[in-house]
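The complex appears here minus one protein chain, its other protein chains still in place.
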Amino acid sequence: MSSVDNFLSLADAPGDTLADLLRLAARIKAEGPDPALLAGKQVSLLFLNPSLRTRTSMEFAATSQGAHVVTLAPGADAWRVELESGVVMDGDAAEHLTDAVRVLSEMADLVGVRTFAGMRSLAEDRDEPVLTAIAAESSVPVVNMESALDHPLQTLADLLTMQEELGEDLSSVPVTLTWAPHPKPLPMAVTAAFLRGAARMGMDVRVVSPPEFALPDALITDARGILPGTGSISVHHDRNEALSGTRVVYAKAWGSVQHAPYEGDAGEQIDGQAARMAARDWCVTDETLQCGDEPIFLHCLPVRRNVVVSDGVLDGAHSRVVQEAGNRLHTARAVMARILGGA
Amino acid sequence: MSSVDNFLSLADAPGDTLADLLRLAARIKAEGPDPALLAGKQVSLLFLNPSLRTRTSMEFAATSQGAHVVTLAPGADAWRVELESGVVMDGDAAEHLTDAVRVLSEMADLVGVRTFAGMRSLAEDRDEPVLTAIAAESSVPVVNMESALDHPLQTLADLLTMQEELGEDLSSVPVTLTWAPHPKPLPMAVTAAFLRGAARMGMDVRVVSPPEFALPDALITDARGILPGTGSISVHHDRNEALSGTRVVYAKAWGSVQHAPYEGDAGEQIDGQAARMAARDWCVTDETLQCGDEPIFLHCLPVRRNVVVSDGVLDGAHSRVVQEAGNRLHTARAVMARILGGA
Partner (left out) sequence: MSSVDNFLSLADAPGDTLADLLRLAARIKAEGPDPALLAGKQVSLLFLNPSLRTRTSMEFAATSQGAHVVTLAPGADAWRVELESGVVMDGDAAEHLTDAVRVLSEMADLVGVRTFAGMRSLAEDRDEPVLTAIAAESSVPVVNMESALDHPLQTLADLLTMQEELGEDLSSVPVTLTWAPHPKPLPMAVTAAFLRGAARMGMDVRVVSPPEFALPDALITDARGILPGTGSISVHHDRNEALSGTRVVYAKAWGSVQHAPYEGDAGEQIDGQAARMAARDWCVTDETLQCGDEPIFLHCLPVRRNVVVSDGVLDGAHSRVVQEAGNRLHTARAVMARILGGA
């Protein structure tokens, strides 16, 4: 990663970058950050969606290495921004994202942006139109703090946690990515990002969900396309089968592209809440974990307790969710150190 | 106070801690903070209720001593958090306070939290269920930035201000804690905290209010239980009597536990606004102060001018409210220096 590179996705991170970033994060975690590495650097963080872990980890990642940071949350503490190109801005939005990004990148040495999924069409979200536009307009490196279909900072922390627990070489390690119920139709950003990251490490990934909530084929195909020679991506609808012998249970809720707010094949707007909550027995419990091989439990947080996963699992011996969240700090420090500090 | 202690209440602060903290705060005020004392430390501040003085003083207390700080205000710039244990989180809250605290304490060296009173039952609020849960879940020291029935950072500043004006030894100094009208039924956190702090210093505290807004007996009894041998707590409903010869007038509005939102003895929901505002003559004016012995006037702020206290008093020679608010900075520095810096 040169000093001008963006950090947008793990899918296309060059050759050794991913392994190097993980080693750097592990070293920073063990030895502490260099408090002067980023002295004089200015970091601008723009949250178009709210955040707790990403905001805390990115702010501390900057300041603990000597950089200064300004965080903005348009809609909360600034005006709303327009995302579409070429429009006549006579509505609510006071500023175009294009101009906001040009200005912030003029004042800062790195811009972090959290956007969100359009959730109208999977094809549109796969194109990452907003993130792509931001990266095109910025005059400094851009860090993706979650986008329509990606969240590489989260995945880095997931991968570091699995390395800590299961060894640095994750190739062919079985991991189960299980759908979970949720009152809201969540986007697939964390799901897709984790799938890519696990694929890049050559893991044996079993993706399991009720048939109605099957992960779109395109995401499965994308992930298979970046397998390094080892590893596999298999699709399941029988959870016990998918859990058999697994070392990692990674739970995540997501909405179906057949339901609203996606427009679906027929453009129909089917409210999926009833379907999602009808599958409440997909909540991960201690019993679920017993199907694996002493698996660790991971979740990106925030998590709906006793909907996505039981209190018992979250507070029990298998859970690594707090360690995983804490690794957000060390991996964010590594990303900033590489981009701004030449580390 | 050892380096791992919490700062939750002045009621149970060990032996010399209170006196030491006040001396340390006075020294920091005189000599300035040590800008490198907390180098490399990370402070996470979580405001479940809004703040001006506490946020400003705590952020500057951290940064002026070399620590880095990240402030979050869920509901304003992050999602709402669930406070109850064991619930099925299929409602509005996206994250449980338990998980937020575990994560923030994994990333930071100190966690400050502002919660709020349930104001359903005094007994419940006296148990401080939310603050207690936070302290139990955190892996690092917790600082109470106001809770159901406490606000020790405010009281420290109150005590320092009285020491500056009336001498370091406050034992047997008469102070009048007077109820004041207010359009809203405010919690008793500042009131109860001040009562505890004044009791710990062995002051002669006169608590005065209309009979309908008498401070609950339990709070009076609690305070009497921590008197150091000197001092007293007396309860009054005649304000002139309570003000006679006083050296300090400390005004504060609070709601009655007989009124909504408290459920009251009979579970009735009586709106107390009419009663509170009918007692408008309890507004502190220059005439009120003349009943004392050249008393100083204190209030924690924010204050409703000409409802709680007149413009004349706030802007006049007796007021020490700005000095008191400024002391929030020095006392917050002392608390952080003790907890994180071994000072």
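First chain written, first letter: the chains are A and B, and each begins at residue 1.
By our rule, a contact is a pair of C-beta atoms (placed from the backbone, for glycine too) under 8 Å apart; a residue touches a chain by one contact, two chains touch by 3 or more.
As the structure is a prediction and not an experimental result, all values here were calculated from the model.
Participant: Where the complex has a chain not shown, which of B:P183, B:G316 or B:G342 is the residue touching it?
Facilitator: B:P183
Participant: Touching the absent chain in the whole complex: find that residue among A:Q42, A:S57 or A:S319.
Facilitator: Result: among the candidates, A:Q42 touches the missing chain.
Participant: Just to verify: which one of B:V43, B:L329 or B:A343 makes contact with the chain not shown?
Facilitator: B:L329
Participant: Taking the full complex into account, find the residue in A:L104, A:A148, A:V205 or A:L219 that is in contact with the omitted chain.
Facilitator: The missing chain is touched by A:L104.
Participant: Which one, B:E59, B:D109, B:D125 or B:E146, makes contact with the chain that was left out?
Facilitator: Of the candidates B:E59, B:D109, B:D125 or B:E146, B:E59 is in touch with the missing chain.
Participant: For chain A, which residues reach the chain that was dropped from this view?
Facilitator: Looking at chain A, the ones touching the missing chain are residues 39-40, 42, 44, 68, 70, 72, 74, 76-79, 82, 86-91, 94-96, 99-100, 102-104, 106-108.
Participant: I need the residue numbers on chain B that touch the omitted chain, in ascending order.
Facilitator: Residues of chain B in touch with the missing chain: 32, 35, 47, 50-53, 55-57, 59-60, 63-64, 73, 76-77, 183, 277, 301-307, 311, 314, 321-323, 325-326, 328-329.
Note that in this section only the chains that are shown with their structure count from here on.
Participant: Averaged over CA atoms, how far is the centre of chain A from the centre of chain B? Could you give it in whole Å?
Facilitator: Measuring from centre to centre gives 40 Å for this pair.
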